[in-house]
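Note that one protein chain is taken out, while the other chains of the complex remain in position.
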Amino acid sequence: MSLQPNPLPDPKLAEAQETNQSKSSSLWGDAFSRIVKSKTSLIGLCIILILIITAIFAPLIATHSPTDYASLTDRYQSPSSEHILGTDELGRDIFSRIVFGSRISIQIGVIAVGISMIIGVLLGGIAGYFGRWIDQIIMRLIDIMMAFPSILLAIALVAVLGPNLRNAMIAVGIVGIPQFARIVRSAVLSVKETEYIEAARAIGAKHGRTLMQHVLPNCLAPIIVQATLSIGTAILDAAGLSFLGLGAQPPKPEWGAMLSDGRAALQNAPWVVAFPGMAIFLVVLGFNLFGDGLRDALDPRLKQ
Amino acid sequence: MLKKRNFLLLFTLLFAVVFFLGACTEDAGTGSTDDNQSEDDSSDSSDDSSEDQATEDTGDKTLVFGRGADSIQLDPSKVTDGESIYVTNQIYDTLVRYKEENTEVKPALAEDWNTSEDGTVWTFKLREDVKFHDGNDFTAEDVVFNFERWATSGEFIYYGYMFGASEEDLGGIIESVEATGDYEVTFTLSEPNAPFLQTLAMPPFGIASPAAVEEHGEDYFKNPVGTGPFVFEEWVPDDSITVTKNEDYFGEAANVDKVIFRTIPDNGARFLELQAGSIDLMTGLNPQDIGTTEDDSNLQIIRRPSMNISYMAMNTSKEGPMSEKLVRQAINLAIDKEELLTLYEGIGKPAKNPIPPSLWGYNDEVEDYGYDVEKAKALLAEAGYADGFDISLYTMANPRPYMPQPKVTAQAIQQMLKDINVNVKITESDWDTHLTATENAEHDMAFLGWTGDNGDPDNFMYVLLDKDNAKVGSAGNIAFYKNDEVHDLLKEAQTEMDQEVRTELYMEAQELIHEDAPWFPIAHTTPPLAASQNVTDYVPHPTGSEPFNLLDIKQ
Partner (left out) sequence: MLKYIVRRLFMLIPVLIGVSILTFSLIHLIPGDPARSMLGDKATEAQLESLQEELGLNDPYIVQYGRFLGDIVQGDLGTSIQSKEDIALQLLHKLPATIELTIFAMILAVVVGIVAGVIAAVKQYSWFDNISMTGALFGVSMPIFWLGLMMIFVFSVQLQLLPPSGRMSSSIELETITNFFLLDSILTLNWAAFKDTFFHLLMPGIALGTIPMAIIARMTRSSMLEVMKQDYIRTADAKGLKKHLVIFQHALKNAFLPVLTVIGLQFGLLLGGAVLTETIFSWPGVGRYVYLAVLGRDYPVVQSTILIIAIIFVMVNLLTDLLYKYFDPRIKYE
């Protein structure tokens, strides 16, 4: 599960931003051309696009109902032309379930990362901008959260909230807060000192407004990179929770839950486990590739 | 040239790692300097263990039994879980025991017994040649000690439960237990109790050594001492429990020298261990592995005779559709039981009554509702629910012996009920949470099941469907079905000693229950065990566990 806070922690990213705020428009332009040039991030982008298209057109792509079986006698059929990825423990078409499951994965990614991002950015922004005791308090809280291996914290949270998909997303979201908070804090710290912000403050802009309108937008690059990488992690985490029976409930075609339900038949019908796992793997890979590409593109340190 | 460099590079790195490891172990070594003297001990004991291995080679027989969960306590009077009972059944004896294949009783610690005309006084004559594993003689005083211990607190769950004991009346229907001789015990009951003798054969009433109970106090549950065919040796929590043969057993001494109960939580992994030969016998076989087992010439399926029921209870106490008899009947009609039973993979037979057909008193006249969606719709319309309704179905996540695939079964029912516009929301939780929720009447509908304890219909009907057991918070009757007519019949059957009269009473009650439809009865199963072909003479008992002294294992 959340073994990677993000696949390749990059402590220097935030520092690097310092030098580059003024040239932000060229930064984004360069970034785009870099991504297009990088093969791996293009593959990542393709996987993400396929995921989104699948989710949108799921009813058209799926060959069967994702939640209903035709007959209980069709259970555990191996892949065939009728069921290209076979059938599961109720005789449902695995391909169709995976197709509809893409919607759940996107939902998890967006909502969980949304929670981490909104709260994390706010906390990190406030801590970095105001500094002093506010910073102390917030960062100590973050330290406490970071003292728990994230999966344990997520399990404990789900146990408190009750096991279902919504709560799993909330738990995964909460667990991801510290990452955002720290990254945003250090980005804000470096942005804060620039003349531009000092000028805004000098002409009497209010704190809230300065923070929202001037400081945070200038920290966008690391936030976007972190968000992309976090989506992969969030999907992985939520699938893990579902695998433990603490996430999506039946008959939702959530990939982790599908995998867990198929476990009983591992010996006789390995496809029930194999394909949903492959789907999780591919999607997470997609977000990681793309996130990596984004970081390289937005990281001027590698500019030559 | 390049190759050589690469090799050097790898070599240096490996060296670094080995060095690092060396440093680590060195640390561990210096950390335990005060263990130096125990090193001598350990070398001694490793000699011992090599001796052990040697004797093993000369024919020590070990049976490794794989199961899904560890025992909770090895004091059977305090537990209700099957995994504890499985082990304590080896260590303890009861006054009487069940016969090998059914729930008729045979002598065990008691050789002989008789009862007064009115059924309130029972006298047992005890064997005189029995010793506890700690060497103490077994006498009438020990029986009295155990029964008095059980009547001291609510901790002794089965005692309270079988003898009607409560916090206010800790003794229940047992008024007194006296040693009327060195080897004679007399029970006086406050009212006749038809299943009394059967009940005494239940494993929770195994007789413990008073000396050991007093010596270990709170910790007795991990230091059990009884008179049974096996002696407790070691318990590694969540891993294994080892018992060894009791050479001086008064009954038939065990054929195997040692039994190891190994906990392997995942059904699939446990089955793999069986195939690999690292365990000899296992419970909790996934039904889809039955075929694999039968095809494997090294393995065999052993089927436990059926004395259980799985059902979906409908909460009659909740305002709304489930309080309507017509709706409950409609649900019964709308589920295709035959199709549903394909999920039991051949180990289940359809159920129509709350007791299994193997029990006396089973009413075969009752005709099941059958599968008829149109009729179901008509009944719903008659009850005013033509447009259907939303409803919850609570299920346990883990397989139970009477329901091998609860999650899947729930989803199948969910889909079937769509046909009559009933929209089912499944709430799945682990076993303990499920029990708590259903006993608190949180559910509209819920899965549950029951394995008979003593082979008496009372143990099914009264427990599961009497209004006495429909108290929110501690209900056995999770349909919260309250029918005074049924209650009177069941109460009368409890105190009536004549089995023919009792049969009549239970027959009538079953008809009333069928009409009211508080349940959708699902199936009676024959839970399969898988074993190596080397295991012989294993006769599984309908109550769910049995002593292992008769089975054997070929080397």
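The first chain written gets the first letter, and so on, giving A and B; residue counts start at 1 in each chain.
Simple rule for what comes next: contacts are C-beta pairs under 8 Å (C-beta built on N, C-alpha and C of every residue); 3 or more make two chains touch, one makes a residue touch a chain.
The model shown is predicted, which means the values in this text are computed figures rather than measured ones.
Shown as candidates are A:Leu157, A:Leu189 or A:Ala234; the residue that touches the absent chain is A:Leu157. Although one chain is not drawn, the whole complex shows that of B:Val236, B:Leu512 or B:Val539 it is B:Val236 that touches it. Contact with the undisplayed chain is limited, among A:Ala62, A:Val225, A:Ile280 or A:Ala297, to A:Ile280.
Contacts to the hidden chain, counted on subunit B, fall at residues 5-6, 8-10, 12-14, 17, 21, 25, 28, 32, 35, 38, 42-43, 45-46, 49, 52-53, 62, 64, 70, 72-73, 79-81, 153-155, 157-158, 160-161, 166-168, 221-222, 236-240, 260, 262-266, 268-270, 272-273, 275-276, 278-279, 430, 432-433, 435-436, 471, 473-474, 476. The chain not displayed touches subunit A at residues 1-5, 7-9, 11, 40, 140-141, 143-145, 147-152, 155-157, 159-160, 162, 232, 236, 239-240, 243-244, 256, 259, 263, 266-267, 270, 273-274, 277-278, 280-281, 284-285, 288-289, 292.
The rule is simple: only the chains that are shown with their structure count from here on.
Listed in rising order, the residues of subunit A touching subunit B in the complex are 67-69, 71-73, 75-76, 89-90, 163, 245, 249-251, 261, 263-269. Within the complex formed with subunit A, the subunit B residues making contact are 266-268, 271-272, 286, 288-289, 291-292, 339-340, 342-343, 397, 405, 407-408, 410-412, 414-415, 418, 426-430.
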